[in-house]
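Up next is chain A:
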Amino acid sequence: MPWTFENGIPIYRQLTRRIMVLIASGSYKPGDKLPSVRDLAIEAGVNPNTMQRAYSELEQSGVIYTERTSGRYVTDDLKKLTALRIDLSTEEISRLYSELEKLGLSDDEIRKAVIDYKRN
Partner candidate 1 sequence: MNRLSCTNLTKRYGRLTALNGITLELQPGKIIGLLGPNGSGKTTFIKLFNGLLQPTAGELLIDGMPIGPDTKAEVAYLPDNDFLPEYMTIKGFLDYYEDFFKDFDRKRAEKLLEPLGLPLSQKIKTCSKGTKEKIRLIVTLSRRAKVYFLDEPIAGVDPAAREYILKTLVENYAEDAVVILSTHLISDVEPILDDVLFIKNGNIVLHEETDSIRERTGKSVDELFREEFRC
Partner candidate 2 sequence: MLIKIFKYDFLESGRKLLPGILAMLLLSLAQGIVLAYNLVKKNAVNGSLQIIFGILIVVVTAFIIGIIIAAMIIQITQYNSTIYGARGHLTNVLPVNTSSMLGGKLLSASLWVLISIMVSGIAIAIIFGCLFLNLGAHDQEGARQIFSQLLKQAREYGFFQLFAQAVLGTVIGIVELVITLYLCVSLGQLVSKMKVLVGIIAFFVISFIESKIDSLLQVQNSFDKYHGLVEKHQDVSVVINNGWSGIIVSLAFAVIFFFITRWLLSRTLNLE
């Protein structure tokens, strides 16, 4: 099944994020070989050029690296991966935070709601 995409954001950026999530969540482990641009493009239902762009971005951010003859791999650098996890979760938290603020909750109320949620 092809992946689904949001409207206002360039697809390559959404692909970058998707793959980052897959890496952060352990679907692709440190040192794992990533599918080729073409194969992943076909799976995602996107243009290979767009997928290429996503891979380039990921490489620039240091999350993946290219081995000249054999392909692309997830970095072994655990510090990088931890930083990635923190970045992605910070994004999610800020999104959650602004949604809850919109609903009128104060900072304290938000913190309490999260703890209560986990308890129940």
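Keep in mind how these were chosen: all candidates are chains of the complex that A comes from, given by their letters.
One rule holds for everything that comes next: contacts are C-beta pairs under 8 Å (C-beta built on N, C-alpha and C of every residue); 3 or more make two chains touch, one makes a residue touch a chain; residues count from 1.
Since we're looking at a predicted model, the values are computed, not measured.
Listed candidates 1 or 2 all sit in this complex, but the one touching chain A is 1. Listing the residues of chain A that touch candidate 1 in their complex gives 1-3, 5, 7-13, 41-42, 44-50, 53.
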